[in-house]
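Report on one structure; see the data block that follows.
With one protein chain held back, the other chains of the complex are shown just where they sit.
Note that the chains take the letters A and B in the order they are written out, and that residue 1 is the start of every chain.
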Amino acid sequence: MNSTFEPVIGLEVHAQLLTKSKAFCGCTTQFGNDPNANTCPVCLGMPGVLPVLNKSVVEFAIKMGLATNCTIAPKSIFARKNYFYPDLPKGYQISQYDQPICKDGWLDVELKDGSVKHIGITRIHIEEDAGKSIHDQDPDTLVDVNRCGVPLIEIVSEPDIRSPHEAHQYLSIIKQLVTYLGICDGNMEEGSLRCDANISIRPKGREQFGTKTEVKNMNSFRNVERALEYEINRQIGLLEDGGTVVQETLLWDADKNIALPMRSKEEAHDYRYFPDPDLVPVLVDQKWISEIAATLPELPEARRNRFIGGYHLPLYDATILTQEKSLADYFEKAVALLAQKNDEGYKSVSNWTMTEVLRLMNDLHVSIDQCVVTPDRLAAMVNLISEGVISGKIGKEVFAEMLKSLDEPKVIVERLGLVQVSDTSAIEKIVDEIIARSQAQVAQYRAGKMQIFGYFVGETMKAMKGKANPKIVNEILKSKLV
Amino acid sequence: MNLQEPFDSYRPRLASESCESRTRAHLEEIRKRQSLNAFLSVFDDEAIIEAKRVDERFARGIAGPLAGMVIAVKDVLNMKNKETTCGSKILRSYHSLYDATVIERLRAADAVFIGKTNMDEFAMGSSNENSAFGPVKNPRDESRVPGGSSGGSAAAVAAGLATTSLGTDTGGSIRQPAALCGIIGLKPTYGRVSRYGLVAFASSFDQIGPFGNSPRDVARVLQVIAGHDPKDSTSSTLPVPDYLSAMTGDVTGVKIGLPKEYYSSALSDEIRSTIDRAVQMLRDRGAIVSEVSLPHTEYTIATYYILATAEASSNLARFDGVRYGYRTEHAADLAAMYTKSRSEGFGAEVKRRIMLGTYVLSAGYYDAYYAKAQKVRRLIQHDFFKAFEHVDCLLTPTTPSTAFRMGEKMDDPLQMYLSDIYTVSANLAGIPGISVPAAGDEKLPVGIQILGRQFDEATILNVAEALSGGNQ
Partner (left out) sequence: MAVTFVDVEHIAALARLEFSDVEKEQFTHQLNEILSYVEKLNELDTAAVEPLSHVIELDNVFRDDIIQPSLSAEIALSNAPSRSDSHFKVPKVIG
């Protein structure tokens, strides 16, 4: 990054809320139904209809406000944001303007260098989503109103972000929080989490802000970073060439890796906000806030600390396992089923989860909830290892088989004949045979070539088809090779 | 059959004088008086079928409280599968997908709907000369206007085309036509009657209310349509009292205030003397009459037009030709579609008010215009609350003059606006108001307005009953 200039970035994140019904009517919020099948006179904006606020929307917004250290407004009101677009049936969007539900929050975000960045949250407000306009299926534009009225919260950060990396980390925490709270899917690719950025640059040390541009259409975390990098460099390049930054809105093109100015409309939007006369104020008292606070789940940071304190996992493990609530839930379901609840067991489940399970999810593009290696099957397998029935190495074979068959690990082990041999005399017999035919190697070992020990281990394991208990093999070899 | 006989009076004869026969008689009268242009659609077949059903239910002893009533509905209210035009080209052939709550309630009470009535386009106007489907004529003198915007509903009741009708009132659109046509018209307290299904003009002002030939008829309709509706966030949860039991006509000890600002030089002598006679009559019956002051009266028109047009400009944005209503045939692209559909579909007065309202809300002006007007609105409301600490109701003229001739005021928007003076303050304050025809042999009807405390329709209905009783 350029050292003369610093970027000044603010992010506006929209999160689609996981209520069952829409913000102002009883239509389902379910995604993927036939076009215009999730509609009613209210969300269609028919003449004469009126909105009625879904209480859960307020509660979800307050939950996010509490999780981001906001002040919950004792009184908030709805406002109409007036503009014309085919997927906006009423010709206005019900939103909040000068009295939002939450204000003045913050998040402490961990950066990759270990430092912590404090990022302010200006406000969180409630609004309704618009429908979908489809421009590429027909010479004309097609409109599907299903998404109209789905509740959103808009989270607006202070312009405290100073790099694409900080933006990435901030977004990760937002995603983590909304999923932990169970209020949103947090999926940028599917559009349940959306991000717009405001970017300007200024000479380091200057207090005054430069002219900002707005960048939209960044549909993944990676695209947010790339788009921000692009725009920062573009603005710096402009200023260094003696030009000026023009205030405009740019759309990120992920294929071409550039941000292009939106085709200018006739005039900049004048939204003519005014309080919506069809809706009454929302008054939130301390009692209600306390009731909602009591229902908050354990938040990511607290859960991570508990994984460290309770399961004695290192920070690295705890961070990865609590990154997503569903993974943390998976881990805890598995350890609850351990036969031996000790640090070794916890670490074992952690290792298996972080390596094999996560790799499986990536390869097959499934979520943890869709993973065939369920917490109970994983726990069962770890139990087999801790009981000495199989070795860790054989465990990998069993794991691979668990993908193909829904059998319990115990059944798989028996079916494939993978039960570990711990019979000392049987192992001794094999070791004797190998030592007998490997005199050259024995001599090398006794002469001081320690690495050749691995040859004996390998031969033993090969002869026993990998099923020998490795600890016992090591002990026997050591005693016989001396 | 006397088609202007109040429901309250003919209802006891329902066994011998069927709802069907009365419905047929009204339909015949509608055909005879087509020159009034009071109706936009008439439910010829359906009304008979419904009437027969009502007679059957009555015979079985299970009929509702409005069985035998034939009611007309202002075409600004949604009736499922029926055309709802709001007097506008932009909604011609729009068919409602649902019933307004008031329609559901009236149907459940066994009222028979006879048709949708003509109106000023989107309820904007005071003469019913702004309809895309031609003006409505005053049944008392067909060269004159019936008032507006609920001109069709008022004319229907005045001409015996229906027993009662529904209108809507945003700045006087029930009370003023009631006065000009010589019938009773009631605007309830804001929030007393659900607005769900009422095509919105100004959301914080609009109310649905009944027209009738007697205060009791009006009370009966109000009794059915009033009350909380979960589909309307602005509807009151206060219980609905029994309006009829309070309507004894006894006004002994009722304190009536005459706001001095309403008795200015704008008032015609004819109306002034009519009001004086009514006041005297009430005094004779034991009412205590005094003068009160509503000091912010002179600011009501300005406040009303700033706020109502602003809300209207937003409420009418949904008429864009996308999902329903008129769409231009001349659009090559989206922008043209919007602009041409709206410009071709809306009438001149509607477009004028949209422009005023858009200007009020446009960037930079919100605080100076809209927010300022909201503050003055509070002062205006406070005037009434203060007055009601000393009196139970207020008595005023409903209009400054009697029905003017067609076209007389159309060219002068200012005059049209002035005819709102006596009525807009009730909408600004959210209080109920009723217009009652004055007794006497005036050539043209004169209306007396009674304004009451919020949710105290009972008092103003009772005073109306006294005034009407004096008419007999």
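Everything that follows uses one rule, which is that a residue touches a chain if its C-beta (ideal position, glycine included) is under 8 Å from a C-beta of that chain, and two chains touch if they have at least 3 such contacts.
This structure is a prediction, so every number in the text was calculated from the model and none was measured.
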Touching residue (missing chain; options B:Asn138, B:Ser204 or B:Ser468): B:Ser204
Which residue of B:Ile114, B:Ala132, B:Ala287 or B:Met337 touches the chain not shown here: B:Met337
Contact set of chain A toward the excluded chain (per top definition): 19-21, 25-28, 34-41, 44, 52-58, 77, 84, 86, 134-135, 138-145, 263, 266-267, 270, 272, 275, 277, 279-283
Missing-chain contacts mapped onto chain B: 94-95, 97, 189-191, 204, 230, 233-234, 236, 296, 298-299, 301-303, 305-306, 313, 320-327, 331-340, 342-343, 346, 351-352, 354-356, 358-360, 362, 368-369, 371-379, 381, 413, 428-430, 454
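One rule holds for everything that comes next: only the chains that are shown with their structure count from here on.
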For chain A paired with chain B, centre-to-centre distance based on mean C-alpha positions, whole Å: 57
In the complex with chain A, residue positions of chain B that touch it: 77-78, 84, 86, 91, 94, 96-98, 100, 195-200, 202-204, 230-234, 310-311, 314, 316-320, 322-324, 334-335, 338, 358, 361-363, 366, 370
Residues of chain A that touch chain B when the two form their complex: 41, 44-53, 80, 82, 84, 86, 89-92, 141, 143, 145, 266, 270, 272-274, 277-280
